[in-house]
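The structure that follows is given in the form of structure tokens.
Yeah, one chain of the complex is gone here, protein chain that is, but the others are all in their spots.
Here is subunit A:
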């Protein structure tokens, strides 16, 4: 079995974001980047499946982006993926989900994957499109928002998370794409020996121009902070003072202090 996991590198969401010169994205300079949280679950599920099948499957991890995305690829390799594919794109941010999906599809077509894992969405953009688009372009079965995954004899039993705590159960035949939701599993931490081992694993480097055949179908016109609606009070300063201030406010504005 051949498995592909797609990982995106995103800025740490605790960062302070400001628009860049073009006004269509964020200024990258001061940001720390990490693997998209949803994709950690995708990597973990792929590695768990490999282990379940006696390590027979080969797991490839792919990321599109500038050189920094190698960090995300290396993390996935240290978690147990076998080889990496870095699609070198100095400006992935200028591409829409359709283009990102078509790049992944081009790569996958030459490889003959049976199963592809993606996150259900990215933390920075959150389109929740790429995985499903890849499935459609490849003609694979697809289920989204998995909080449960089981595999036996060419069939995946997928537990999808619906609203209000209800789950939907579906069975999919391979080849398939599944998109992973938070809580699907408990992603492992890469151990030091595995980080060392990962250094020896192959990472293909492929220029994006070799795989990009599609024009964008959507574009970002503007990137900006939301208008502040909240008339809420912001308290800052010494903790002792903050406690006194908040206590006073709670006494005045609520009925919960007795």
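Details
In this section, a contact is a pair of C-beta atoms (placed from the backbone, for glycine too) under 8 Å apart; a residue touches a chain by one contact, two chains touch by 3 or more; residues count from 1.
Going forward, contacts and distances are computed from a predicted model.
Per its UniProt entry, the chain excluded from the display bears the name "Electron transfer flavoprotein subunit alpha", taken from "Electron transfer flavoprotein subunit alpha", "Fe-S cluster assembly protein SufD", "4Fe-4S dicluster protein" or "ChrR family anti-sigma-E factor".
Among A:192, A:209 or A:239, only A:239 touches the chain left out of the display.
Of the options A:33, A:98 or A:113, the residue whose C-beta touches the omitted chain is A:98.
Touch with the chain omitted from the figure is made, among A:6, A:133 or A:208, by A:133. Residues of subunit A that touch the chain left out of the display are 11, 13-14, 16-17, 24, 26, 96-98, 101, 120-121, 123-129, 132-133, 135-137, 140-145, 157, 159-173, 176, 182-183, 186, 215-226, 228-230, 232-236, 239-240, 242-244, 246-247, 249-250, 253-258.
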